[in-house]
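One protein chain omitted, others in place.
Our next item is chain A:
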Amino acid sequence: MAYDALVVRDLDAGYGAVRVLHGVSLRVPEGQIVALLGTNGNGKSTLMKAILGLVKPTRGTVRARLDGREVDLTGRATEEIVDLGVVLVPEGRRLFRDLTVEENLVLGAWRACARREISGNLRLCFETFPRLGERRRQRVGSMSGGEQQMVAIGRALMSMPRILLVDEPSVGLAPIMVKQTIETIGALKAKLGLTVLMAEQNFTQAIRIADRGSVLVHGSIAFEGETAESLGDNHLVRQFYLGT
């Protein structure tokens, strides 16, 4: 039975007096990748942060279905939400620059269930990104953007997520790395049975792996498309991304 792993309903959120999200509703079916599309400043990151409790919503709910259990995430502390299996790969990677690759990865394994599987999950990370295995003792601050993005995704994998939130994985990467990173996310989803919500500006790359897409404009969902064609035909997408 297909069900929705993540359901956002009528969400308002913002910073101080500035309201960024206006009644956002969104659902992510279990085992699918939903691409959250929209240009800078439309609220993609804020929505991600609000789901994870890093920004407190002023209205609306965030609910998740994890291991057959319905959980209300609204108002919970971030570490609690992560502990339930909802994990974010933050925008700009936000790694611990003074620590090594391996230390960064191990820091992702704070959940009780993930703590028991650290060595197995490290192996998974190094299989997925052989580059990281070669550089496990290197300080993360001295690595390239693409390698850092690998560490950021690896850190999220270490927590054995059920629902993975990925915020702008392509920011600051070379075009070839963008393609690779997006493909890896797609492969990981298939391999681990993840549910993924991915915010991305790079429409053409994102739509290659996404099962569906939602377009966020000025803090509200303006359009939802079930297929790549329907998204490509949409006038908003054409206006923002395709320049036609």
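Here, contacts are C-beta pairs under 8 Å (C-beta built on N, C-alpha and C of every residue); 3 or more make two chains touch, one makes a residue touch a chain; residues count from 1.
What we mean here is this: contacts and distances are computed from a predicted model.
Participant: Given the options "Amidohydrolase", "GerA spore germination protein", "Amino acid/amide ABC transporter membrane protein 2 (HAAT family)" or "NADH-quinone oxidoreductase subunit J", which would UniProt use as the protein name of the unshown chain?
Facilitator: "Amino acid/amide ABC transporter membrane protein 2 (HAAT family)"
Participant: Of A:Val24, A:Leu52, A:Cys125 or A:Met198, which one is in contact with the hidden chain?
Facilitator: Among A:Val24, A:Leu52, A:Cys125 or A:Met198, only A:Leu52 touches the chain that is not shown.
Participant: For the chain not shown, which residue from A:Gln32, A:Thr46, A:Ser159 or A:Ser214 touches it across the whole complex?
Facilitator: A:Ser159
Participant: Just to verify: which one of A:Val71, A:Leu99, A:Val171 or A:Leu192 makes contact with the chain not shown?
Facilitator: The single option touching the absent chain is A:Leu99.
Participant: Among A:Asp10, A:Glu79, A:Glu127 or A:Glu183, which one touches the chain that has been omitted from the display?
Facilitator: A:Glu79
Participant: If you put the missing chain back, which residues of chain A would it touch?
Facilitator: Looking at chain A, the ones touching the missing chain are residues 52, 54, 77-79, 82-83, 87-88, 90, 94-99, 103, 106-108, 110-111, 155-156, 159.
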